[in-house]
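A single structure is presented below for examination.
The complex is shown incomplete by one protein chain, all other protein chains being positioned as in the whole.
Right after this comes subunit A.
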Amino acid sequence: MSSQQGFTTHSGTACPLDQANVDTDQIIPKQFLTGVTRTGYGKHLFHDWRYLDLHEQQPNPDFVLNNANYHGASILLTRENFGCGSSREHAPWALADFGFRAIIATSFADIFYGNCINNQLLPVTLEKPAIDTLFKQVEQAPQTLITIDLEAQTVSAGDTRWQFEIAEHHKHNLLKGLDAIGQTLEKQAAIEKYEQSQPQWL
């Protein structure tokens, strides 16, 4: 969403989803894309994996989100190429609505990454050894508190701290929670000037 409170630091426990290439069809399957609002998708998050039935009455006990040890987790820990596939923004809407504030992964798909930034859901990319260590810690001690400091670009768990990269403009937008459209509308004159310079056939 375009205008929100900024993201500065976040501390919470993590849910370990140990899979690579988690696509947006898994995050939120197509039958839930018929809505016309941005809310209410959290209950359908990871539907096919999370429930044994189509009506979401029987939780799948083998799926990590249903493991009582990870209830209340606000950070999703996962593997490479998270969020690949469809551009559906319903994916970050569902993750945020469920209660996640940040996702830590080895890598993200491009469109999903941008969609997270636009929804104040922080995507954190760490190297594989760091991800392996975090998985080990979180699997051994589910209550491990993880702190993400966006200003300092660090992730800390126990005695370990890792640095992460994020583009300056993404960081700025997350920290300030700016209204991106409002910002661009201030450039109206430049947009008009550009339009006047375009060839006639466009």
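Everything that follows uses one rule, which is that contacts are C-beta pairs under 8 Å (C-beta built on N, C-alpha and C of every residue); 3 or more make two chains touch, one makes a residue touch a chain; residues count from 1.
Everything below uses one rule, namely that contacts and distances are computed from a predicted model.
Undergrad: Suppose you had to identify the omitted chain by its UniProt name; would it be "Formate dehydrogenase subunit gamma", "3-isopropylmalate dehydratase large subunit", "Phosphate transporter" or "ATP-binding cassette domain-containing protein"?
TA: The missing chain's protein name, per its UniProt entry, is "3-isopropylmalate dehydratase large subunit".
Undergrad: For subunit A, which positions touch the chain that isn't shown here?
TA: 1-2, 18-21, 23, 25-26, 29-31, 33-38, 48, 54, 79-81, 84-89, 92, 107, 109-111, 114-115, 118-119, 167-169, 172-173, 180-185, 187, 190-191, 194-195, 198-202
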